[in-house]
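Here is subunit A:
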Amino acid sequence: TPTDSKPDCSKPEVFCVGLVTDVGKIDDKSFNQSTWEGVKQAEKDLGAKVQYIETTDSKDYAKNIATFADAKYDVVVTVGFALGEATVAAAKKYPDVKFIGVDQTQSETIPNLAGLIFPEDQAGFLVGALAAQMTKTGKVGAVLGTDAVPAVWRFGEGFRAGAMYIKPDIEINVVYHNDVGFDKTFSDPEWGKTTAIAMIDKQVDIIFGAGGKTGNGALLGAAEKGVYAIGVDTDQYYTVPEAQKVLLSSAMKQLTPGTFDLIKLAKEGKFPGGNFTGKCGYAPYHDLDSKVPAEVKTKMEELQKGLIDGSLQTNVAPVKP
Partner candidate 1 sequence: MYIKDAPVILSAEAITKQFPGVLANDKVNFDLRKGEVHTLLGENGAGKSTLMNVLYGLYKPDSGHIHIDGKPVTFTSPKDAIANGIGMVHQHFMLIPVFTVAENIMLGSETTRNGVLDIRAVSKQVRELSHTYGLDVDPDALVQDLPVGIQQRVEIVKALYRKANILILDEPTAVLTPQEADDLFQIIRRLTEQGVSIVFISHKLKEVLAISDRVTVMRTGKVVGTTTPQEVNEAKLAAMMVGREVILKVDKKPAKPGEPVLSVSDFSVMDSRGVEVVKKISFEVRSGEVLGIAGIQGNGQTELAEALTGLRKVHGGRVILNDKESTGRPPRQLIENGLGHVPEDRQRHGLVLPFAIADNMMLCTYYQEPFAQKGVLQNQAIDANSRKLIEQFDVRTPSPYVSAGKLSGGNQQKVIVARELSRPIRLLVANQPTRGLDVGSIEYIHHEIIDMRDKGIGVLLISAELDEIMALSDRIAVMFRGEIVATLPAAEANREQLGLLMAGATHK
Partner candidate 2 sequence: MEWKRFGFIAFIIVALFSIVVLIGQARDPIPTIIISMAATTISVATPLTLGALSGVFSERAGVVNIGIEGMMLTSAFFGWFGAIYFNTILKFEAMPSLILGVVIAVLAGALMGLLHAALSITFKVDQVIGGTVINILAIGITGFFNRQLFFEKNSIFGGNVPHAPGTLPSVGQVPFLANVPILSNLQPIAILAIVLVFISTFVLFRTRWGLRTRAVGEHPRAADTVGINVSFMRYVNVIISGCLAGLAGAYFTLESVPSFEPLMTNGRGFISLAAMIFGNWTPLGAWAASLVFGAAQALQINLQFYRELIPPSLSLLQYPYIVGLTPYILTMLILTGIIGRTVSPAADGQPYEK
């Protein structure tokens, strides 16, 4: 976006939203990008002036946040748990600026900082239960990014818990992508696909792919081999069209609406400090709707209700112990 008319964010009538990534890029077609789309929606719907900065090195965290805060931006979105501490520090330093920390759990409540968090374990639990009901071989698999990222851990272990809840003796293959550099774990689709196919070769007939592009690779592997696949984060029916014919559902974590909702609250002066829980759930069955038996559908709705009202617990630790 050209810079010709730089907005003066200090003016009250000018509403500015800035976004800072951790080491990721804004065009990662996944986590950062979904959040950025929430910001873009604010540009469209709320008339916000939006801008982003991509961090290339963790030593720039504070500086990059300060770049927005010093320019009197109204809202600064920091994406990723790695930015958590820098965001808390900035929130204290700039009380007039609203901060949204995506995937950052808050231990204390700072009025101008909202941690946008998601119960990924519930989404994972739901699709795990779905997989356990749909498998014919009694073997299900999950291909995931690194378990060092709590969200991924919760998806993966939620999946395990959900499957076990339905069928305690089920064979569950959960593979985390730990064997490369941290920044690679979400962008190694080739590994995801290879791993998924290796699972399928061992009669696994449902693959849950969760972990950015790595997970997408797993969905593609499933599509190629013609076994059911389950996506993650958004309804991947729309983001991985190659897998549409096998995509059973997706474990959803609604980043874009979550981000947008918080920005909207900030604009309306109703900004909540502390933790703000976004929505999780499972996506529609789309093309496979007819293949899912009615009793399975009923069971799924039942489980979701139980998770929401708290009568059903996933018992997944929030982070890898």
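One rule holds for everything that comes next: a contact is a pair of C-beta atoms (placed from the backbone, for glycine too) under 8 Å apart; a residue touches a chain by one contact, two chains touch by 3 or more; residues count from 1.
A word on the picks: all candidates are chains of the complex that A comes from, given by their letters.
Treat the numbers as computed from the prediction; the structure is a model and nothing was measured.
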item: In-complex contact partner of subunit A, selected from candidates 1 or 2; value: 2
item: In the complex with candidate 2, residue positions of subunit A that touch it; value: 1, 25-27, 29, 171, 173, 175-176, 178-180, 183-184, 187-190, 192-195, 197-199, 201-203, 213, 216-217, 220, 224, 241-242
